[in-house]
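Partial complex: the chains shown occupy the same locations as in the complete assembly.
Letters A, B and C name the chains as they come in the text, with residue numbers starting at 1 for each one.
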Amino acid sequence: MAFRSGRHFLQIPGPTNVPDRILRAIDRPLIDHRGPEFVALTEQLLEGLKKVFKTSGPVVVFPTSGSGGWEAALVNTLSPGDRILMFDQGFFANGWQAVAERHGLQVEALAQDWRCAVDAGELADKLAADEQHSYRAVLVVHNETSTGVANDIGAIRAALDQTGHPALLLVDTVSSLASIDYRHDEWGVDVTVAGSQKGLMLPPGLSFNAVSEKALTAAETAGLSRSYWDWRPMLEANAVGFFPYTPATNLLYGLHESLAMLLEEGLDSVFARHARLGEATRRAVVAWGLEVYALEPAAVSNSLTAVIVPEGHDADALRATILDRFDMSLGTGLGKLKGKVFRIGHLGDFNELMLAGTLCGVEMGLAAAAVPFEPGGVQAALEYLGA
Amino acid sequence: MAFRSGRHFLQIPGPTNVPDRILRAIDRPLIDHRGPEFVALTEQLLEGLKKVFKTSGPVVVFPTSGSGGWEAALVNTLSPGDRILMFDQGFFANGWQAVAERHGLQVEALAQDWRCAVDAGELADKLAADEQHSYRAVLVVHNETSTGVANDIGAIRAALDQTGHPALLLVDTVSSLASIDYRHDEWGVDVTVAGSQKGLMLPPGLSFNAVSEKALTAAETAGLSRSYWDWRPMLEANAVGFFPYTPATNLLYGLHESLAMLLEEGLDSVFARHARLGEATRRAVVAWGLEVYALEPAAVSNSLTAVIVPEGHDADALRATILDRFDMSLGTGLGKLKGKVFRIGHLGDFNELMLAGTLCGVEMGLAAAAVPFEPGGVQAALEYLGA
Amino acid sequence: MAFRSGRHFLQIPGPTNVPDRILRAIDRPLIDHRGPEFVALTEQLLEGLKKVFKTSGPVVVFPTSGSGGWEAALVNTLSPGDRILMFDQGFFANGWQAVAERHGLQVEALAQDWRCAVDAGELADKLAADEQHSYRAVLVVHNETSTGVANDIGAIRAALDQTGHPALLLVDTVSSLASIDYRHDEWGVDVTVAGSQKGLMLPPGLSFNAVSEKALTAAETAGLSRSYWDWRPMLEANAVGFFPYTPATNLLYGLHESLAMLLEEGLDSVFARHARLGEATRRAVVAWGLEVYALEPAAVSNSLTAVIVPEGHDADALRATILDRFDMSLGTGLGKLKGKVFRIGHLGDFNELMLAGTLCGVEMGLAAAAVPFEPGGVQAALEYLGA
């Protein structure tokens, strides 16, 4: 590969740019995972995570990727043949559905426009019609990483509440946690799935399940077989500061630093920063005369923006040009969006000038790849950011 | 915790001392896991791993701990209710058995003295008696980390061959791979399970399955449900340089360095070094008038030594004294060995003087904890190492 | 200090952004500076440095800052009372002059406009008039870091040659080496002074003297007292791979990596990249309706740009606003330029998008600080960079 001077712009919507403080933290010698120093570490991590998930209940940490977190949420709470209800929201919702199906769950996915938020009203109708309470769980992706659409989890909760439906609520926050406001307890979520490599600013390799009392009760009788993902031995071991199998110590060091950084900045400041950078990005897209994939202003994601490439142009060719010419990685279109959109990640350890450089790269890249656009997107973003 | 000057001696049998070259490698910025640079990395890793497992077949890399690797080996090859045969070899064999049972497999564990190698003859008898070939798999731990007993996998293979039994052979090499000679192909192993945090000198967080053709065929029809652990999408993605879900990039950087180091030293030199350091350790134990837990000279482990503490003394009290006085972590007795043995890890990135310091710590610790012993263990080790 | 998310933009004209490869290199355990491994390191460094200075003669490495390199150049070649000729070129030229005067040298500094290159013709006149050859040395700063004016060292050499004047030629390349083409041998320079923290992309702490045969001869009789700076014991020790006193090992590790990076990119590519980024910067300044401090197109620096702030505005107030609002450090005006200019560093480990982010920060900062300017500077830079 040719030598590239300067810093690569990693503007995929995760893994995100890992800050130096975290990289240095994971670069520390191992300690005995059964010793007293480890107990202190575990306790600090588990307390800190509660603040980030906004829960008073337990948060389980698995050495795995986000997909493992999805699987854990399902196998701890459900039984073979259980019916679950979800939305055809995007590539990652589809992926979670596939995990469920591979484990013998019956999934009903409500059709909808990927460009729009999920329809809590339609969900309420479905739930109301389910008089036998045959649905055991509702699965929603808070922030679809493939589309840049963010959903209103409070409204989903309300749909469950107003219909009095007892289904469990399982939510994927892989690309929203620690970037977009999220409230596990307040929204009555039963299992929140998250990953390390987005808003938590860590390398990939950890996934999380925040777990409600109701979910813990469900785990008592859930019939899907499980061992690695089983919450029970995990919670037992965690209670005394340990893990039931060797934990990914160095990533836990990083998590310790991540939590410290998030609390130093303050979660509200973190969310405000993401909102500001998201808005600047969208203004640039509009000024370029391009279309943000997310249609509804209320449902745009503040952690990433999917941008539609004009008909007749290939988003991946544009991405390749930008990588080659300007050493920046952007997110590819996933699933049915392949070639049609590119995605700009603006989450994690990120600031105004990093975003400005990113948007400059997109603007120059559009020109270099001969994608039709109006210059001025960067200018529009700067006017917003500089105001 | 009180300030401790100098380097902690992490002499548990894993996680092992991660060399600086690897710590620095994992402390590198993320790259796009769907980009061209990643493809090159993946290809190098998958080729390098074959050399370490001594196989021409695929090696699957999971972001997980060793327990995840156990689970993957089972769910890819077996169906609910399948019978498997294994030995009551030690704490980790018991652990693997528990994983199997949680997934509804019927496990028959042959009773035996934990201090001895598994009895291939007894296995052959069992297999010969199984005329319907009802056992679908034989599970063996190559090197039991809880006992310090190493087993002859070639003899196990021979037992299968001489009885013409078609059972799959699944082997745990978590604490032997890259420390003690191991030959996936030559020994006809179907699935070899390994972890990152022992002989590979990495932090925990990766687990491996080396997979035979026969195992791949079994995976076609295996009935246990699986998604995260499924080899098939993994092998498909690996074939073009990717992973089906976000891989643990920074640990993969470390793996790249680990493979480079192992090949620089040469596997034969790695094994010889471990043999030499293991022998020195055992000579020290004998000179102290203590007993190595492993009874048979042919079955001693070269990656760790479990040492029996005299009746009336508590191995964990000794360990606590050594940690407190000399800042060294030793391995605890696991399961039924709790309090009865301590374990000295002498594997991974390790050399003569590190071992010498370790043995000095044990010798001083025995005195400090008032465990009866003969001085001179260190002397005996030095005479061997210095010769 | 308030928490700042994302990466700080360190756009002072040095120390520059140290690339991760170099930071990781300096974060390595020490080795014996009198052992065989060190000999190999020293040899590689001294060979590599010759390529960067474009010399076949020795390059001396001091553990010191750039000011130490200035002092070394003087005390090795001159005697108390010696006359030297230089230009009043800028803050750093003045600084070098002060060093010379503190050591009892008689300095004549030719007055000139700091915004212009030094006048080789005037120098030639001076030298021609000096029939007794009373000037022992001519001192020039290749690239004045305080003004962003780059000078033609070849023309200076020609002035010496055409007048047949035997004065030594001492050149400061602190902010040009490895950024702007420089040729120690071809330009007949006797001592080239450089530092680690600019184009070499290292932390500060090393300074260099590339030394001609003529300078070595001068050192035989130079009367200024010296010990630490003495080239002779240094060259003697270097010849066998060592240093006369403990070298700054970890910075030498970094230098090893720096040389590797420069040779991977290729010096011509390095220079072309700096030229391109410098030109983009100047186009932005012009489009803003501001003035580049360097007046002559042939004498603009490609490693930094000093920008004049309109009358009635304070450059340092602007810098403070930019630091506060956009987390970017720019260079202050030095000496008589205090408050009148700010300086944008665009050298070292740097690329198009980093520059784009930088210029966006300046453009937003000008607005935020209410400095009058025309928007569009970023746009102008992007048009140039994207073409």
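Odds and ends about this structure:
In the analysis below, a contact is a pair of C-beta atoms (placed from the backbone, for glycine too) under 8 Å apart; a residue touches a chain by one contact, two chains touch by 3 or more.
In this text the structure is predicted, and so the values were computed from the model without any measurement.
In this structure file the homo-oligomer totals 4 copies of one chain sequence, with 3 depicted.
One rule holds for everything that comes next: only the chains that are shown with their structure count from here on.
Centre to centre, using the average C-alpha position, chain A and chain B are separated by 34 Å. Averaged C-alpha coordinates put the centre of chain B at 54 Å from the centre of chain C.
Here the spacing of chain A and chain C, counted between their Cα centres, is 46 Å. In chain A, 7, 17 are the positions where the chain touches two or more neighbouring chains simultaneously. Across the complex, chain C is touched by residues 20, 24, 27-29 of chain B. Against chain A, in their complex, chain C makes its touches with residues 3-7, 9, 17, 19, 261, 264-266, 269-270, 273, 326-328, 349-354, 356-358, 360-361, 363-365, 367-368, 375-376, 378-379, 382, 385-386.
Interface residues of chain A facing chain B in the complex, by the touch rule stated above, are 1, 7-8, 10, 12, 14-18, 23-24, 26-37, 40, 63-68, 71, 80, 98-99, 102-104, 195, 197, 203-205, 224-228, 230, 244-251, 323, 329, 332.
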